[in-house]
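Only a single protein chain was left out; the remaining protein chains are all shown in position.
To keep things simple, chains are lettered A, B and C as they appear, and every chain counts its residues starting from 1.
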Amino acid sequence: MTDRNIRVEPVAGRAVEDQETEIVERKGLGHPDSISDGIAEHVSQALARAYLDRVGKVLHYNTDETQLVAGTSAPAYGGGEVVEPIYLLITGRATKEYAEYENGQVVRHHTIPTETIALRAARDYFAENFPEIDFGTEVIVDVKLGEGSGDLQEVFGEEGKQIPKANDTSFGVGHAPLTETEQIVLNAERELNGSFGERHPAIGQDVKVMGKREGDEIDVTLAVAMVDSYVDSLEAYKENVAAVREFVIDLAGEYTDRDVTVHVNTADDYDHNSVFLTTTGTSAEQGDDGSVGRGNRANGLITPNRSMSMEATSGKNPVNHIGKIYNLLATQIAEAVVAEVDGLREIRIRLLSQIGKPIDDPHVADAALVTEEGVEIADVEAEVEAVVDRELADVSSITQRVIDGELSTF
Amino acid sequence: MTDRNIRVEPVAGRAVEDQETEIVERKGLGHPDSISDGIAEHVSQALARAYLDRVGKVLHYNTDETQLVAGTSAPAYGGGEVVEPIYLLITGRATKEYAEYENGQVVRHHTIPTETIALRAARDYFAENFPEIDFGTEVIVDVKLGEGSGDLQEVFGEEGKQIPKANDTSFGVGHAPLTETEQIVLNAERELNGSFGERHPAIGQDVKVMGKREGDEIDVTLAVAMVDSYVDSLEAYKENVAAVREFVIDLAGEYTDRDVTVHVNTADDYDHNSVFLTTTGTSAEQGDDGSVGRGNRANGLITPNRSMSMEATSGKNPVNHIGKIYNLLATQIAEAVVAEVDGLREIRIRLLSQIGKPIDDPHVADAALVTEEGVEIADVEAEVEAVVDRELADVSSITQRVIDGELSTF
Amino acid sequence: MTDRNIRVEPVAGRAVEDQETEIVERKGLGHPDSISDGIAEHVSQALARAYLDRVGKVLHYNTDETQLVAGTSAPAYGGGEVVEPIYLLITGRATKEYAEYENGQVVRHHTIPTETIALRAARDYFAENFPEIDFGTEVIVDVKLGEGSGDLQEVFGEEGKQIPKANDTSFGVGHAPLTETEQIVLNAERELNGSFGERHPAIGQDVKVMGKREGDEIDVTLAVAMVDSYVDSLEAYKENVAAVREFVIDLAGEYTDRDVTVHVNTADDYDHNSVFLTTTGTSAEQGDDGSVGRGNRANGLITPNRSMSMEATSGKNPVNHIGKIYNLLATQIAEAVVAEVDGLREIRIRLLSQIGKPIDDPHVADAALVTEEGVEIADVEAEVEAVVDRELADVSSITQRVIDGELSTF
Partner (left out) sequence: MTDRNIRVEPVAGRAVEDQETEIVERKGLGHPDSISDGIAEHVSQALARAYLDRVGKVLHYNTDETQLVAGTSAPAYGGGEVVEPIYLLITGRATKEYAEYENGQVVRHHTIPTETIALRAARDYFAENFPEIDFGTEVIVDVKLGEGSGDLQEVFGEEGKQIPKANDTSFGVGHAPLTETEQIVLNAERELNGSFGERHPAIGQDVKVMGKREGDEIDVTLAVAMVDSYVDSLEAYKENVAAVREFVIDLAGEYTDRDVTVHVNTADDYDHNSVFLTTTGTSAEQGDDGSVGRGNRANGLITPNRSMSMEATSGKNPVNHIGKIYNLLATQIAEAVVAEVDGLREIRIRLLSQIGKPIDDPHVADAALVTEEGVEIADVEAEVEAVVDRELADVSSITQRVIDGELSTF
């Protein structure tokens, strides 16, 4: 095989699915932290594509620090208004000047309009995902992209297809398969912001889902922003709340046979007419700030029962930023292993980089398994190792799929 | 008649038209200072209308301090791009909360979304006047509208049609008629940004015109930004320069029989391919900042041969802001007098307010005349005074026309 | 006892100390993320104290979103300079207006200068911790504190000593005792920024420590910014690097008998004169942005081997913000249990809140134990539960200690 440092080990504990209590959270598309993640990642993809189009390779950049400052709003049944706009500051580094050399001479000079690229990406992202937010008047997007340090700018300066070097000593982690509770939490949000949302325009993008399992009882608590222009009255609001609850109960049934209880907008106080009504579909319009890397991990979930990386995945460049690549890759490896190898109840993949080493050769690749009853580590070790090795060799496909927008980072 | 303090006096000197040398300047629509003026005034009108719509009267506001920070660009024949966006900060004060009282009780509370109103006004202004600038990505518009001091907020708090009180001790000045040189300078810019510009999309909005007259020789120097997407080559650029020159020579002939020489983009250096080429039609895209009140006076011109007020007219509220109202009114009075009274070669109107006094009753209204040969001040004094008095009585029409966007402020 | 929902359970797995591999990280005081954490928390404390001083209770606020945008610098042996300042934006919500009522009448109105309070706190924090950074010229601190939503403003509006209600459904987690590797990582940074730093002014505050243990081999990798004005040459730089290495090796010996290897500034390239030299002692001066909640968890560490909460602890109000209180409290409970109860190898405390419920009565308080050999859960369950119960009852001491600056949040 290869000489990659791959370890396959048992987890001494139980699979998360078998633990007594489990907590899972997902901040939906329109949560202020997720808006920041989404903008950061969309800007990142746009920059990567622009570099490829213009100079044939991805130059140094990093845009993983978007800050959202909430606005103020006056929602009202039938349609309110934004009073003070949301303010969103895109920060980071991006290479603006690039010289092509031939025989030691500059033969062509490129200026890459990184800031206008970033702003266009932000505008497009809002247009696609937040139809109720008017770009430029209900959200002000500002941008401060510095030039980065000289050293880092050289990291991508090498021609050809060779494997990039890790930019840092960092690690990534991935898990598979998702537990029932995780699947419910993840898919509830995706569907509410997907097909259900399309049919129910009153449903805002700011959907937060918290799942809690104690033994075989699953509690799903949702906070769902409603869009006032599609909600004429408190009655209509209540109908939407009920529709969400019913939808999520049905959806949960697809993933579990356990008992599921669903709560929607529990902080509402109908008597005082205090409900989660918004003009834009997100609490960013009134009081809730957000920033990158504070919410979902790379697999779309916050899972305190599982090992997590603190690295923000969104906005980082996908060529050599190990904090991004290894989280996405570890998740992909974990999924590949459980798909291809029988007898596994749970797998956790951890990849630890070493600064300056090729990214396809991690310092350690660590696969921790919970096997099904009657299966020994030794029975599956070689198979697992082979999948890990194959996926590591293919690390650059992660880069490409990120650039193409095929991988979600939050 | 009335007891307004109106004085009619001779000017001992010669009319500007008869002076030996004359200098006149106009910063066109797309000059960074004029962009700031235009945004400030457009925002002001939008706020005034919103207040009238929502609470039936204009509440306290002042938006006369817009600051434009230039971007950077990479213009190129056939079409370049903006590299770093223009940044525009709208500042000022505006009342955001208003309570309606009846019998000492609050019966209705209004929240006026002053910041989103301001941003929408800015967006509309760009869309209408600067088709080459993409709002939100090529220009970032930010807004900081404070609440104003308590005292001033009360100024507009009075119901009914009574005449507002002056907010300051200030003065305004107006002149008529325009000299030939002034007419040429004013109309050259207006036509270039009007019918000529419509036929020649290569002509940017950033047109600066300086007129100089020595005796009977008039020199007109224009700096005209060209829009790169409509200019394919240096040859095409030169053709546009020639077309502008020819157009202005013809136009000047409509206003004067004197000798007129026209210079266009004299700072160009064709040998070094240094020309006034832009991507957006304004130098704000590259290096030229702007702010309110630094350019044209209320009559659209900078006229060092004439008395000028330093007050910024754009962006001020048109209800009680004397620095705005008296400059517009003085100009209107001057024009009315020369239109209605025979025998005048030139008139200058100065209106001096006194803080706290009704705005239709200035501390002094001073009409300085140059009469035509054979006409004495005494011959026209009563007529002039009558016109001045009538126009002062009608001061609130200025307010209305400003709100309706009928009066230009720069 | 009480009726708090406290569960004591075994962890089926091994204690982290006994696991095969372990990864631990700490971002030191001067890391851009930690600067943001520190400012956010210092501002929070200042606001809490100001509210107590002025109105006798803590009003609603939240300042957990500080964003740092890196500057640029030109470090040089003997002393370089900051070229573009660091920009730091403090955002959040804070109550600015407060009315005291008596018998339904407003008897006193308070305006709390939240923004100047925040700026003063930031200035003091820089002065105390970053002697090489000149406030106002090498770092620009800006502030945008909104007013918060009406609902939340009422949360703290209740008089008296009653227990606040949880502001959210969230959870906190704490662990004890720290493993050897964790102790080394935590204390290496603290000492470098403490006594060692005082003796060696060349050591900057930006110290990042990563510990990795494989079996009984511990690797400690440090990135330590050097301050150029105290480093005259590459030789002097190398001497400082060597001194740090030696110091950390010695320090590690206090916490472990395992083999320890220490690496310092491994990304340096002496041949190309590329070293971690700074003017201010932090990489924020050149290229590295930072924000709150992206770095250390409440116990000062990033520990992927352990359960972690994604909640930012720094900057949140310590009265009812459960994301803050429960992380600090869980850590304190874990420490109390291992200090008081014999026979425990490791404990993890998780506290899950329910929005609107008193914070001393969590939805679940979950104590997961690894006992020493020969000790059963049943042997210690009652003791553990008693400590947990006692600490929960005393939750408000957390609030007080946070306000007094006694608890570190990052």
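Following the convention adopted for this analysis, contacts are C-beta pairs under 8 Å (C-beta built on N, C-alpha and C of every residue); 3 or more make two chains touch, one makes a residue touch a chain.
These figures come from a predicted structure and were not determined experimentally.
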item	value
Contacts of the hidden chain among displayed chains	B, C
Among B:Gly194, B:Pro304 or B:Gly405, the residue in touch with the chain that has been omitted	B:Pro304
Residue among B:Gly28, B:Gly293 or B:Pro362 touching the omitted chain	B:Gly293
Residue of C:Glu115, C:Glu214, C:Glu239 or C:Glu381 touching the missing chain in the full complex	C:Glu115
Listed residues B:Ser44, B:Thr116, B:Gln205 or B:Thr221, member touching the removed chain	B:Thr221
Touching residues (missing chain, whole complex) on chain B	7, 9, 11-14, 20-21, 23, 25, 64-65, 67, 69-72, 84, 87, 89, 91-93, 144, 146-149, 151-152, 169, 171, 173, 210, 212, 214, 221, 266-267, 274, 286-287, 289-295, 297, 302, 304-305, 307-310, 312, 350, 352, 355-356, 364, 366
Residues of chain C in contact with the chain not shown	74, 81-85, 87, 96, 111, 113-116, 119-120, 123, 135-138, 140-143
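We adopt the following convention: only the chains that are shown with their structure count from here on.
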item	value
Shared interface partners, meaning chains that touch chain A and chain B	none
Chain whose Cα mean lies nearest the overall Cα mean	A
Highest C-beta pair count, chain pair	A-C
Distance between chain centroids, defined by C-alpha means - chain A, chain B (Å)	50
Inter-centroid spacing, chain C versus chain A (mean Cα positions, whole Å)	24
Interchain centroid distance [CA atoms averaged], chain B/chain C, Å	55
